[in-house]
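Every protein chain but one is kept in place in this view of the complex.
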Amino acid sequence: MISTVYTFLFLYYFFLIFSAIVIASYIILGVISTFETISYFRKNSFVSYKSILSSPFSPSISILAPCYNEGLNIVENVRSLMSLHYVNYQVVIINDGSKDDSIEKLIKVYNLETVKYPINPRIETKQIRGIYKSKNPVFEKLIVIDKENGGKADALNAGLNFSNSDFVACIDVDCMLTEDALQKMLKPFLERTDKKVIATGGVIRIANNCRIENGKLMEVNMPKKLIERYQILEYLRSFLLGRMAWSRLNGLLIISGAFGMFDRRVMIDAGGYDTKTVGEDMEIIVRMRKFMEDNKRKYKIAYIPDPLCWTEAPDNFKTLQLQRNRWARGTIETLRKHRKLFMNPKYGYLGMISYPYWLVYERLAPIVEVIGLLFLGYLYYIDAINWIIALSFIVVAYLFSISFSMAAILSEELTYRQYPKKGDAFKLLVVALIEPFTFHLFTLYAALRGNLDYYTNKRSKWGEMVRKGMGSS
Amino acid sequence: MQDFFETILPNLFSAFLTLPLLIQIIWVIILLEIIMIIASLIYLTLIRKRYQQKNQEQKALTEKYQEILINYIYLTEDEADEKINTKKLLKKAIKNNSDRQIIKGLILTLHNDLSGELADFLEALYYDLDLVKYSLKKMNSSVWYIKIKGIREVTQMKVKDVYTETLKLINHKNQLLRSEAQLTMVKLYQFEGLKFLDTLEFPITEWQQIQLIEEIQSIRNQEVPDLTNWLHSKNDSVICFALKLVRLFNQIQLKDDMIKLVLHPSEKVRRTSISVLGYFKILEAKTVLKQIFKKSSPETQLYIIQALSQLSEKKDIPFFEKQINHPDFDINQIAYNTLKDLKPFLLTVNLNK
Partner (left out) sequence: MKEKVLLAEDDKTLSLLLKFRLEKEGYQTITAADGNEAKKLIEEHQPDIILTDIMMPFSSGLEVISFVKDTLQRDTPIVVFSAAGQEEMVLKAFNLGATDFMSKPFSPNELIIRIKRILMQKK
């Protein structure tokens, strides 16, 4: 009897403290993010990117874009990638054994012919079937590597093996990059003399319902479905109020796989992408950080808050579930693989702050939340619920969720204002109001399934999103 | 309504007091949150409205002043009266903050794209309208990003007599102010302006070096200064920068200094000088390069062999033959390709892959 009371008390205080720390950390990260974004704004309001475009000393960049069954849009996507304003770069499309007509389309439209090119085999990849370049000098920036299917990480490794550039930009081929994306992502690498910048990450913006013509973003619109709007809200919170702070604290553990730029040398020395995980974007960052720490080199990972990359978000629950499921498994796999970092003073901030935070508040949080809800349900069942107390907690949590979303919307309003049309902010607010009872519970469910799938060793692939087609609106 | 204040509210309040302290705190937080949310909502609507208004205003003003300005530029001598009137109008408008920003912006953007007569004309106009006054004020601000804006404007409009002010900022601890001051020195004083390299205590970032070089490339009719001193600077980034200038201006006569730099303690300096030596095909460098090859890090070895490849002659064949079996793929590839060029009939070398 006493032990049950103590268990209750323990659980009660545990959830209380857990939630209090979550809220406190969100607030702290939010505040730091805001300062960092304002600081970035100030520093970059008068930057001229003219010189970097035309200098003979501009570093070389390879865009690495793995492609699998993207036949519907591949031609447009490639064209868009080739029209960026940076000069010293090449576009490397890695066809990861597509079963459709991707490669045929590319060969036809871009006048490709096979070329002989010795590829450095330093990172093991699935076999390369051929390398193509265009006969037409207008497309001389384009290289296509055709290889056997091996997954995104494997394809990126093939690109890494091939490239000779100073930097590589790893992207999803269906991501639309703005014309100045490359030079903006490049700048942090060239600006520090005290630390080596090993990677920069960009903010991912949602392109659903936006008007895109000829591979260029013409008009930004608020998407029609609530599920799409929810993701915008989520991304705003996560990027503007979260990742900017982590960037400032140099504690970033992930750069979105949709668009990231890396120092090629460091990436290779750290071993390239891990093909055995579904969260290769997070895993490579953790490994690159560990590599720099092991070698006692000062480093930094930067984040650019400018909207540079636009991508299509899942517009239905099934695809969203697959995506979040994969994210959950990716997080678990990465944290598990690098568990040596946990509370390890040898790894400084990485081991003592970033890793534990990610472990508790990203990986374990969904589980804690579910246990909390179950606990609540149990209390209700045995009629031990004090309604005033329960209500208070529910209300404060709900209001906090709304406040945080409001802060994100305000941040966006004061900085990039990508949604200036009348009623746009209101639409996001509506989502913020209903989120805690709807989408949040859904993502919780997806994360749990991710955990379940991980522990039952279910080997699922990336999940093919049915392409709506980026050229249509 | 009275009921609410007389019975319900006091009842609620006494009920509130019976709650445990923790819950009381939570409800206070809830109240605060509600107030905050409502306040943010109001704030949000206000700023959105204000922004839309401001946007429209700016558009209208820009169009208005675009026309006035361009008309003014192309007024002939016969239209002297109109000239004077327009000038008066503009001078008056400058006193208003938002009008001033627009007019200034227009003059600066045009000036950026135009050269010759028109550029001079715009500079004179900038003075006549007293816009210089405002730019100088910005330059004297204590807030760094305002200072930089001021410096930019003053530099673009070629305002003289800012030498001392700018010189003070060369070794400022704020990196951006330093960089801006350095660029200004070059923009206004060309090669003379590079003197700051003699006494620079801070490193120059790659980004800044690229910006400086862009400016330097547009210098016309001036003799390239003697770069020797900078090649021996205590500041490593100054050496790297000087090497870029050596490359840019084909200062091959400095080859002995460059060869010495191959043994410099800083790895970056070594790599940069190795690249430049290869680029200029300075054969005298070969002995040193071959000497340091073994002890260098793999990445530096790559630089060395690239340079050696550019300098290769038949007598270097033994060196490259040794490197065919180098563990690093890129290095043995270069060795292989160089041998192919030197010995078109590659029969005696065994390719071990």
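Should a chain be cited, it is by its letter among A and B, assigned in written order, with residues numbered from 1 in that chain.
We adopt the following convention: a residue touches a chain if its C-beta (ideal position, glycine included) is under 8 Å from a C-beta of that chain, and two chains touch if they have at least 3 such contacts.
Note that the coordinates shown come from a computational prediction; the quantities given were computed from them, not determined experimentally.
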Listed residues A:L9, A:V115, A:V138 or A:L452, member touching the removed chain: A:V138
Option touching the unshown chain, where B:Q2, B:S142 or B:S218 are the choices: B:S218
Full-complex contact with the absent chain, from A:K108, A:K216, A:K276 or A:K421: A:K216
Candidates A:I23, A:I38, A:L53 or A:L433 - the one touching the absent chain: A:L53
Touching residue (missing chain; options B:S115, B:T164 or B:N250): B:S115
Residues in subunit A touching the chain absent from view: 50-51, 53-55, 83, 85, 87, 137-138, 179, 213-214, 216, 218
On subunit B, residues whose C-beta touches the chain left out of the figure: 62, 66-67, 69-71, 73-74, 106, 109-110, 112-119, 214, 217-218
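Criterion: only the chains that are shown with their structure count from here on.
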Distance between the centres, which are taken as Cα means, of subunit B and subunit A, whole angstrom: 28
Touching residues (chain side subunit B, partner subunit A) in the complex: 19-20, 23, 26-27, 29-30, 33-34, 36-37, 40-41, 43-44, 47-48, 51-52, 145, 148-149, 152, 176, 203-207, 209-211, 213-214, 237, 244, 248, 299, 329-330, 333
Partner subunit B, residues of subunit A touching it in the complex: 42-43, 45-46, 48, 50-52, 54-59, 118, 120-122, 164, 187, 189-193, 265, 388-389, 392-393, 395-396, 399-400, 402-403, 406-407, 409-410, 413-414, 417, 420, 425, 429
